[in-house]
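Missing here: one protein chain of the complex. Every other protein chain is in place.
Now for chain A:
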């Protein structure tokens, strides 16, 4: 080993979860990542400059902002774009020099040879990290849960079924002996990006054209969408007028002058208007309703989106992709197929420890909806226990941070010298898959 960090030294290992939506970054052993930044470059309409990662979050002109992503369908395809984002993370947020550090990387399952190669090149050749260890979200999420609940069946059996529904896609990944059973992993090609795009389609078809407003509509989705527990009931409510339509919500779009960010129109404020106009009366049920950032606008000046059944028809897509003309099984069936692909003695253990992670699982009602659909598909004699991790966006990062702080880290890693000797493929065989 040529690493300068001492055995078990944790301060010099960078931990990175390079998700398609967010890049989560920090140092090994930390309980929380130092930075969670959008994994993209962004360019406001009136600017020639591309903003990098978290600079987007401070940008005042987000309407029709162009986004450029280094990750496509979960895999790194544009290393030169990623390099800009990582560079900012290492310099500005972590304040480290990669050539003094090892790297623990949360990598997607089933890399293609080409996407794996560009990832390794970025790590060793562009940034010059001393060593690299990679693992995947199911393994790290499992590690995090086992650490949090050391006496649980999950921890004792070293076995769980991790559902990771993030930006790019959704995986059901069985974990056994703390490793993912890769032959049994099942993937739905739908993630948060597709949900946002579907919301854009629905709204553009029915109201404003928001096809260029990915960034704004992502916020609308995160604030207003939820998983229905009874779709016929909710469709019926959403069809009602005025007060009776308890699912109707209004979102004020940003205009770049008065409102830099959009917001959900305040419930109490809407209620005050009830006397003036019946139609303006809104009661919000389900979904979070954060406070608006600014004072309420005067009428006429604001551009509002009114959402009703879009709020739950969008997440519905994860449970029934076929409704949208996509020939894919929904999430419950995806889980059953992943379990069934494992040895039968594992089935009861897997069903007893289903773990939900990834940003989409933050949708209100996600766990309950999944349980409703999954229970009838699971043999009666098996217990079904579904657990939502406490921090779905960063759980995999936290597990990776724990493992990167372990004294075994070096044994799992490939050094830069080994990479230069053996190239990318042989190195990868030693990783934690």
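Quick note on the criterion: contacts are C-beta pairs under 8 Å (C-beta built on N, C-alpha and C of every residue); 3 or more make two chains touch, one makes a residue touch a chain; residues count from 1.
The working rule: contacts and distances are computed from a predicted model.
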Undisplayed chain, where the name is taken from the UniProt record, one of "tRNA (adenine(58)-N(1))-methyltransferase", "Protein XRP2", "HIT-type domain-containing protein" or "Intraflagellar transport protein 25 homolog": "HIT-type domain-containing protein"
Residue among A:115, A:130, A:160 or A:401 that touches the chain left out of view: A:115
Hidden-chain contact residue, picked from the options A:27, A:41, A:154 or A:356: A:41
Touch residues of chain A, complete complex, unshown partner: 41, 43, 48-52, 55, 64-69, 72-75, 77-78, 80-81, 83-84, 87-88, 91-92, 98-99, 109-110, 112-115, 121, 125-128, 171-172, 182-183, 185-190, 193-194, 197-198, 201-202, 204-209, 211-214, 232, 235, 238-241, 245, 248, 306-310, 313, 320-330, 333-334, 337, 420
